[in-house]
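All protein chains but one are shown in place.
Going by the order they are written in, the chains are A and B; count residues from 1 in each one.
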Amino acid sequence: MRLGSVRVSSGFVVGAVLTVLFVGAAALSYAWTPWSTEGLSIASRLRPPGGEHWFGTDHFGRDIFSMIMVGARTSITVALVAVAIGAGIGVPLGLAAAAGRGGWLDELVMRFNDLVFAFPALILAILITASLGPGAVNAILAIGIFNIPVFARLTRGAALSLWAREYILAARAAGKGAARISFEHILPNTANLLIVQATIQFSLGILAEVGLSYVGLGAQPPTPSWGRMLAEAQTMIYVAPWFAIFPGLAVALTVLGLNLMGDGLRDALDPRLKGRA
Amino acid sequence: MIAFLARRALALVLTLLAATVAIFLLLEVAPGDPALTMMGMNADPEAVEALRRELGLDAPLVTRYATWVLDMAQGDFGTSYTYKTPVSELVAERLAVSAPLTVYALALSTLIAIPAGVFAASRRGRAGDYAVMGLTQAGIATPNFWFAMLLVILFSTVLQLFSAGGFPGWEAGFWAGIKALTLPAVALALPQASILARVMRSALLDAMGEDWMRTARAKGLSRGQAIRRHALRNALIPVLTIIGMQFSFLMAGAIIIENVFFLPGLGRLVFQGVIQQDLIVVKSVVVLLVFAVVLVTLAVDVAYALVDPRLRERRP
């Protein structure tokens, strides 16, 4: 398939459609949902999926389809801001470390990376929420901090290999300073890699947010969130399996969409990698 | 090689120390007073003050940090504020569940992923490759605790093959224990196996594109022979890195999965610690997990050196 002048795979198209669908649902939920997610209605609790409630209702009688739409907001916002934090801090750090390769800043960035990577991602989040208390903002912080070394390491590695290129040597011979070379040559030539990594971290961020709110460390009630829906559904798994199935499906499809889009982007931007993992 | 490993070990000890500082400082800013937590809200203020002195909470920051680290180095993790028992006992008890679960999941993930990756790579661009890639794509996107719920619906509700959760304890016998850990381990292993299979596939494809594979073919090796004798071992190098990293993911994942299956592991302990403000427990478990990650990193370095002769002599 072609998109403008770029060939894209069918996987990319499927991924993009899924992503647009879920981001669109999140945006739409501000204006409209099939049912209100705030009012409780004990009368209509634990209804199975049907014409009235497409995905059924939960133990408070809330419409699960509407809850998923609103829950998408939380997951997508948390993951997106966490990527922005990671890239916003990690990319400049990586560029600076590569520009001063072998210097103190490089060493510092590498050691910071080692330190963060020594913590399993979720443990870091637990630690942060144990200290600052649970909530969406602290979840963003916890996931965002973990994203910093990911972007820093990737940027540094890519930038280091570019610094050895002859065109960078020519730019240095043309008297350009490290900062200028980093922004004119290095950053544009690592952009492909960073965009792909951003979609991967976005999808990992959604998984992490859902995990955190599942264990009660993410967004707090009454903010609807996919993770908490799953936690509540678990206790009712025998009587209302749909309550567990649909939110989980929403998570899996969102993440799948982002991953397919990331892979498709990578293949489209770098034809050498075509058909790799 | 000894110097290489010694340098890596030194770096990891420093990382571990830095991690304890980070953990200590993070929890220092946490609200709540351990002494108050232990004595209850209605306790006599003087008694609380006395307990605080006894716990050393009135000492300066640096002293408290040093005491904490030095005590840990001697195996003394302190006393839980809520359980009133030594943290080391609590942790040891829970570790008997969490450690086997992690190892079980890692073994499953590796045993599934490596053959799947090799299969996909050797059938690149054909139906088998697409099938493996499609399945792994789905596996990566599935949250492990949700997959765990689906497993519970299928295997304990519909098929009634496994119990939905709980752990009989190792006293009930080895196989009873393994059986109780099987669904959790499968749930944990699936996403990791998906990632690992993709890494295996792409590492093998990279190795297959190397010049020395052409040399191997020119010697008269068939494609399959060349892959088995030459490409596989080279492809193991990136795969080892990912297996090492997965250990850390699995341990963290185990914390959530334990909640789904009501397993008395470290995960339950740490969440209760967070909720009950039992920070000494949280601190100890986190240090322990970081220590495990660091140890595994070192093990991966050793494995590297065993696989790659270039590392045995060269320095990092």
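Everything below uses one rule, namely that a contact is a pair of C-beta atoms (placed from the backbone, for glycine too) under 8 Å apart; a residue touches a chain by one contact, two chains touch by 3 or more.
Just so we're on the same page, contacts and distances are computed from a predicted model.
Per the UniProt record, the absent chain's protein name among "Xanthine dehydrogenase", "Sodium-dependent transporter", "Acyl carrier protein" or "Peptide/nickel transport system ATP-binding protein" is "Peptide/nickel transport system ATP-binding protein". Listed by residue number, the positions of subunit A touching the unshown chain are 165-167, 169-177, 185, 188-189. Seen across the whole complex, the unshown chain contacts subunit B at 3, 6-7, 10, 210-212, 214-222, 225, 229-230, 233-234, 307-310, 314-316.
As a working rule, only the chains that are shown with their structure count from here on.
Inter-chain spacing, taken between the CA centroids of subunit A and subunit B, is 22 Å.
Across the complex, subunit A is touched by residues 11, 14-16, 18-19, 22-23, 26-27, 29-31, 124-125, 133, 137-138, 140-143, 145-146, 149-150, 152-153, 157, 198-199, 201-202, 205, 248-249, 251-253, 255-256, 259-260, 270-271, 273-275, 279, 282, 286, 289-290, 293-294, 297 of subunit B.
Residue ranges on subunit A touching subunit B, taken from their complex, read 111, 114-115, 117-123, 126-133, 203, 207, 210-211, 214-217, 230, 233-234, 237-238, 241, 244-245, 247-248, 251-253, 255-256, 259-260, 275-277.
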